[in-house]
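Okay, structure first, notes after.
Shown here: the complex without one of its protein chains, the others still in place.
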Amino acid sequence: MQPHEDKYKDLNLKIGLEIHVQLKTEQKIFCECSTDYINSPPNNNICPICTSQPGSKPMGINEKALENLLKIGLFLGCKACDKPLYILRKHYFYPDLPSNYQRTSQHILEDGIFMGVGIWEIHIEEDPGRYELREGKVDLNRCGIPLAEIVTAPDIKSPEYAREFLRDLLLSLEYLGVIRGESGSVRADVNISIMGGNRIEIKNVNSVKGVYKALKYEIVRQKAVLQRGGTISMETRHFDEGSMITKSMRKKETLADYRYIPDPDLVPFYVSPERLSQIESILPESPHNKKKRFIEEYSLGEEIVDALISDLYLSDFFEESAKNSNPIEAGKWCATELKRRLNEKNLSISTSKVTPKHISDMINFIERGELSVKNAKWIIEDAVNTGEEIPNLMSKKNFYQISSEDALIKILEKVIKENPKAVLDYKSGNQNALHFLFGKVVNETEGRADPSKTIKLLKDKLYTEA
Amino acid sequence: MFTKDLIENLSCGSLEEQLHKKIETIQKKDEEINSFITLCIEDAEKSSKIIQKKINDGSQGKLSGLIISIKDNIAVSNTRMTCGSKALENYIAPYDATIINSIKKEDGIIIGKCNMDEFACGSDGTSSYFGPTKNPRNIEYVSGGSSSGSAASVAADFADLSIGSDTGGSIRCPASFCGVYGMKPSYGLVSRYGVSDMAMSMEGPGPLAKDTYGIALLLDVIAGKDPRDTMTVDSNNSYLSVVENYKYEDIQNMKIAYAKEFFEGIDEKIKNIVLDKIGILESQGAKIEPVSLPSVKYVVPIYYLIAFSEFSSAMSKFDGFKYGYYITGQDIVEAVSNTRESSMGTEVKRRILLGTFITMEEFRDRWYTKALKARSAIKEDFERIFKTHDLLIGPTMPMLPPKIGERITDPPAMYSSDILTASANLAGICASSQPVGEIKGLPVGLQLHANSLCESKLLKGMRAVEIACGGM
Partner (left out) sequence: MVETIIDDKIIERVSDIARLKLSETEKEKFEEEFERILKEFSIIDEIKVGENELYYVVGNVNVLRKDSESKPFNNIKGIRDNFNRMEDEYIVVPKNL
């Protein structure tokens, strides 16, 4: 079962994503303009080709863009389409599209899988510019930035998993160095159907959070419609980032005949098996192989491994911390608490202050009994936020636990001596007295006594104290 | 050789004088002929001074100050580029087409932008927003199209050479009607970067001149691989030497085919003149053989179906926002529709609509896909012929230029005038037209075809015909 799936079990959710990521290159896909358009004032990062001046023609496809896309596909376990591929013209009129057609390729790779979700296909296309609807303003700087479109199967079963999926996918692509990491550089079209009903498409969601919110909203909205006795018909909706809701689009805008034709200005391209092997050889370990190795090498459980491998930064981090601590513990902490904290704060391994040493130190303290599991959870949060060394954090928060038997016995004896009535009460069968005594130990040690050890020693001591 | 003499004159005379003579002639006569939309007198004068200095120290480029007119669908930077349409009436091209760069580098002087059928949609030179171009040989008659101004400017001595574009015959037709030389190079030999799109898989720029020498000279300058046009291939780049080294005896090595289908349904008088020239070539030693081109009768529909679909795609960029004529509206849909409706002529609209129609989901298999499959048949026909022959010979146009008032304007009939020229574009091979006679003062053109990238053979054939007609 997919994580979070049980929350929505009766809804039979089918969620698929069409993810657009900007590929990392120096030049645009069909011209020599810079891809660093974000730092440019409006309409200053342009040329005759990306503004579609009469007579202009596209230059050959940017080789690096194609290479980066192939890396993505291979990493996701896809197979390449073994035939000459065309760039097509997809015709529709829109102010941010200078030619009023978008150049988009046929499927380049197919049939991959990531985090248990099928990847249907990946292809390359050019980014349009920006049209601010409400202000009637157009900026063509972004026209021609190379995009990879990744289309998943509708295998995602919850908004939470969609969020995790997208987040980890983007982190891994960033790790591979194939995408631009600036904000606004990922866009997704989200498809959802509930209870076997018609598919709703939500267009142009511009953030991971947006994907989550859009799906949550849609589920509520669709359930409400069905409860009122209505039906869900197939339609395209628009996501409003401001209000975090989806809105129906005017029917006219959604009826489209794109009249695809192979672009007569661009010769077909072909990805040879040799080229693929060459690229594959310089890629880091694939998720599939990493999973096998983690299970074998570290004896980790499948669920933990799945949570580690989807974020390449995290899996590297785990392996580093496992060098200096118990791998099973390292795996557990990295896959659960650490990941959770990072997600909550919208951080990644690379953007937070936590290091593998934090985790290995922390685990070692726990193993020596100096840190309780409960307090460890707080320590992780601090490490993520401040990056301070574990011993410092433990001192500051007074987390050092007393678990050495000798030390505890000394304190126990003191408490027993000072509270004779409680001892008598316990001996006459009053369990509460035990807790009272334990509370006294906690006070004496300012909360640092290892609870389970303390209780055990107390019981022993009281038993032997005739 | 006329053009060669011109160059020699330029190297001993005054470039500025030559330029001013041309400008005077234009100012006197072009009001009537209407071959120019924009004149570049100031730039031409500046260039002539610079090039004169280079001539003086012997460092001039291949074009040596020859005066060149450019069809107005080709970008010359900081110069108006209208494509013969109201839609681009005030558009100033911000860049140079690749071939313009080459021409400037070789010291050609660009004198002006030539009139043309609107967005290259036409074969008689009468559909321009800026008025029809008249035939310099007889101003009551059309000049042919769509490179009407290019051919007329050379015929009227306004320019020594010209660059036009040929999608279905648009260089060869006006060359034939105006009595000048014109060539459609093999697809991919000359860069299309900077040439406004009409039918991208079939068109390309090409030279017009008064003789074979001029054609070869200009072809040398503009041919060659260009990273800005991914369809281009490497060029031989010594076409001029092919022409200069041609010997009279070379005709004995030529195997020339003629297709009977090219002579069916054409004006008898044209037929006779062309057959006469073929007879002369034979008497001079060429091997002449009849062949069959059964696909000729399908050429017009296949050509137009593909041209319509590519054209409608090419024209979608004209929405008025980034350049060109613009009328606003309530919303983006209305603004764009209003703009396009009011700025484009009837034939342009007709082709956009038909092209849109035949690429729609429910109709594309029947028309668009079928035409593309049939296109292979045309290519195969030519390949078969060129296995055993060097050249294919025949008339360029099935009729003489019509009078301006009497031209055919009805669509299916209008399109059929491309029947002899459009197949070369479908197959991507090279073809030429040259004047071989006249009927009642109106020129008759003879067309040669050679296989793709066999411009050397084509030029030899042109030279042979030139000599056979008494040319120097």
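Letters A and B mark the chains in the order given here, with residues in each chain numbered from 1 onward.
Here is the rule we go by: a residue touches a chain if its C-beta (ideal position, glycine included) is under 8 Å from a C-beta of that chain, and two chains touch if they have at least 3 such contacts.
Since the structure is predicted, the reported quantities are computational estimates derived from the model, not experimental observations.
**Q** Please identify which residue in B:Asp107, B:Asp124, B:Asp197 or B:Asp319 touches the non-displayed chain.
**A** From the options B:Asp107, B:Asp124, B:Asp197 or B:Asp319, the contact with the absent chain belongs to B:Asp319.
**Q** Which of A:Glu5, A:Glu32 or A:Asp111 sits in contact with the chain that's absent?
**A** A:Glu32
**Q** In the full complex, which bits of chain B touch the chain not displayed? Write them out.
**A** 77-78, 91-95, 187-188, 201-202, 227, 230-231, 233, 295, 297-298, 300-302, 304-305, 312, 319-324, 326, 328-338, 340-341, 344, 349-350, 352-354, 356-357, 360, 363, 366-367, 369-377, 379, 411-412, 415, 427-428, 452
**Q** List every residue of chain A that touches the chain not included in the displayed model.
**A** With respect to the unshown chain, the touching residues of chain A are 25-27, 32-36, 41-48, 51, 53, 59-66, 84, 86, 93, 95, 131-140, 257, 259, 262, 264, 266-270.
Operating definition for what follows: only the chains that are shown with their structure count from here on.
**Q** Compute the distance, rounded to whole Å, between the mean C-alpha positions of chain A and chain B.
**A** Distance between chain centres: 58 Å.
**Q** Quick one: in the complex, what on chain B touches chain A?
**A** So the residues of chain B touching chain A come out as 73-75, 81, 83, 88, 91, 93-95, 97, 192-197, 199-201, 227-231, 309-310, 313, 316-317, 319, 321-323, 332-333, 336, 356, 359-361, 364, 368.
**Q** Spell out the part of chain A that touches chain B in their complex, as residue ranges.
**A** Interface residues on chain A, with respect to chain B: 48-49, 51-60, 89, 91, 93-95, 98-101, 138, 140, 257, 259, 261, 264-267.
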